[in-house]
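Note that this complex is displayed minus one protein chain, with the remaining chains in position.
When the chains are written out, they are named A and B in that same order, and each has its own residue count from 1.
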Amino acid sequence: MSPTKRVPAPRLPRRSTLLLKDNWYVGAWSAELEPGATLARRICDQALVLFRTETGAVAALEDRCIHRGMPLSQGGECEGEIIRCPYHGLEFNAQGMCTKIPGQAQIPAAARVISFPVIERDAMIWVWVGAADRADPERVPSYPYHRDPAWVWTYDTLEVKAGWLLLTDNLLDLSHLQYVHRRTIGGDPLEDGRAQLSATRDGDRVFVARWLLDMAAPPFHKQMCGFAGNIDRWQEIEFRTGLIQFYSGATDANSGARQGRRDGGMHLRHLHCITPETETRTRYLFSVARNFRVDDAALTRRLQQLALATFREDQALLEVQQRRLAEDPNRALLDTCNDIGTVHARRIVAERVTEQGRRIEQTR
Amino acid sequence: MSPTKRVPAPRLPRRSTLLLKDNWYVGAWSAELEPGATLARRICDQALVLFRTETGAVAALEDRCIHRGMPLSQGGECEGEIIRCPYHGLEFNAQGMCTKIPGQAQIPAAARVISFPVIERDAMIWVWVGAADRADPERVPSYPYHRDPAWVWTYDTLEVKAGWLLLTDNLLDLSHLQYVHRRTIGGDPLEDGRAQLSATRDGDRVFVARWLLDMAAPPFHKQMCGFAGNIDRWQEIEFRTGLIQFYSGATDANSGARQGRRDGGMHLRHLHCITPETETRTRYLFSVARNFRVDDAALTRRLQQLALATFREDQALLEVQQRRLAEDPNRALLDTCNDIGTVHARRIVAERVTEQGRRIEQTR
Partner (left out) sequence: MSPTKRVPAPRLPRRSTLLLKDNWYVGAWSAELEPGATLARRICDQALVLFRTETGAVAALEDRCIHRGMPLSQGGECEGEIIRCPYHGLEFNAQGMCTKIPGQAQIPAAARVISFPVIERDAMIWVWVGAADRADPERVPSYPYHRDPAWVWTYDTLEVKAGWLLLTDNLLDLSHLQYVHRRTIGGDPLEDGRAQLSATRDGDRVFVARWLLDMAAPPFHKQMCGFAGNIDRWQEIEFRTGLIQFYSGATDANSGARQGRRDGGMHLRHLHCITPETETRTRYLFSVARNFRVDDAALTRRLQQLALATFREDQALLEVQQRRLAEDPNRALLDTCNDIGTVHARRIVAERVTEQGRRIEQTR
């Protein structure tokens, strides 16, 4: 890329801890929530209990009984279509309505726990903790690689003691690979000097592409897909708030991948769900999907372990970074040429948080 | 009880963390403090060192040396009638007067540590950390079951990371038994639908009674006292700030227990001393006394273990509840019909804390 034109420093709030409530976030993997199970979650500082009723519906209620404030998730039982408070046995349905107060015949109409919009799609449970009237189900992203039988996928979760935007920054600036992930995936020949980097914004999304053309296939690629000669490699990243899709692939060199002919070769789809728990804590749910050697269970396990080992390297680093930034959160940072995607993403978050703040002001 | 008349929501401060300093609290069991021993305690956020001198007197001093602020309890030694600071050896008597400064012949008159009123009664050490001129020894409750030879008793202590009023709430609303204590005492047939509940306030005390008449004797009761047929059961609770007395008993059904004829049968006296350490931490000292099978040491142990196991179930729950309530301490809660005692108790605490605040204002 051109080294002569420096990306201007964006005029955005620098705090890494902006919470955007008006957004769909992944609260859990569907598989984490069997019928009758409950889960404690926190999204944008809202304490939640998720539970799945006998008929399979998923509910998200405030995790606080109306009677004495007890978290329903701490020993509360889901039975039939209700969840029961572990303290005095009050019961609530999936809509948060109180359906039983032991020893009391009449239940006041006001006796309800706040319920939050939930959508289960593509093996993920999406929750909305913002203004209820803005929870548009159409805005829940579709992710075909979790449902398309041509693809096999695996997943895991990390709880990271760092603000969610630090995870976003991390994933949008891949120049960290060779430093942070040297011992896992990063002995990576996508060397920064050669990589062709571009970033564009489209509405509330950012697209970053990194290309390396006509390079020797690294051992990982040879082993995966048996490349014989040189390859063309790409990493395409699609950012939206709380979600980053990552398309990493390679084909034989000069077979036209960059012009759109990407048949054959290696294709990996990484999903990164970045769910802010608090200003300084993030639930990070990630999956890896592939459409080759789909019956190779050992490979599935290996990819899962590799992803986990890699993201744990990020986690260790981000938690240290978080503590340092928290000492002086408003101090300026310096963007480099590798931050062209980061800068767009930060700007989108700042815009949406500003809008959200304006709406809250108006409804007061 | 009538399900049609809901208890009105009390107009009281809802914070679970009101500290009432003008009150006698149990700081320790007498048995914890041998002559020459010291104990670190905290009551209503006042750090204390308790010690018992050679002649048996118990003293409560501020746990902070006048010289360099060292806590006297942290390695300080009680010798004869004084306690010696572990740092530079200053000595203080039970009244807090400095009696020695090593290397210095004259001791300034102002050289004294604050001392607090202490009363030892019925095997408990009561301490007053409020306004000294209000420390009326007559207000220390009498508890005959700790001194009457017809009764045998056992005791224990828990340090609970929850505000003291959450413990009060817990003990005054027994509808939690069948949910929280299902695996210990709570597989209890005092089912809420059948229990007859009443609560009255008398000055600064609240009395709650729960009756279950003509019911089958549960296994515990049969085993304890050999009931053959049905029984009448009661739980009578007497609340005052910092102390809850609990009388649990049973006689043969229809033998007139509710009318006052309670001879024979089973009688258990539980004492619950609820000593606020800070706004969010409570020292919970409890005893169980009985007047049957008084020589059965195995039974004493068993009752002690059962009480401890039961209150640990409460502890786990209350600590979770405390953290949730602390996130938004002023938010409203909903009282149920089971809170008739709780509501009285909260009102008494609110009144006394308000009075205390008014007195503090006036003396400024």
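Methods note: contacts are C-beta pairs under 8 Å (C-beta built on N, C-alpha and C of every residue); 3 or more make two chains touch, one makes a residue touch a chain.
Predicted, not measured: the structure shown is a model, and the values here were computed from it.
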| item | value |
| --- | --- |
| Residue among B:70, B:180, B:225 or B:317 that touches the chain left out of view | B:70 |
| Listed residues A:198, A:254, A:336 or A:354, member touching the removed chain | A:336 |
| Residue among A:100, A:139, A:161 or A:176 that touches the chain left out of view | A:176 |
| Where the unshown chain meets chain B, residue by residue | 47, 63-64, 66-71, 74-75, 84-90, 101-106, 108, 110-111 |
| Residue numbers in chain A that touch the chain omitted from display | 1, 3-4, 6, 169, 173, 175-176, 178-180, 192-193, 195, 197, 317, 320-321, 324-325, 327, 331, 333-338 |
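By our rule, only the chains that are shown with their structure count from here on.
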| item | value |
| --- | --- |
| Inter-chain centre distance, chain A versus chain B - centres from mean C-alpha coordinates, in Å | 48 |
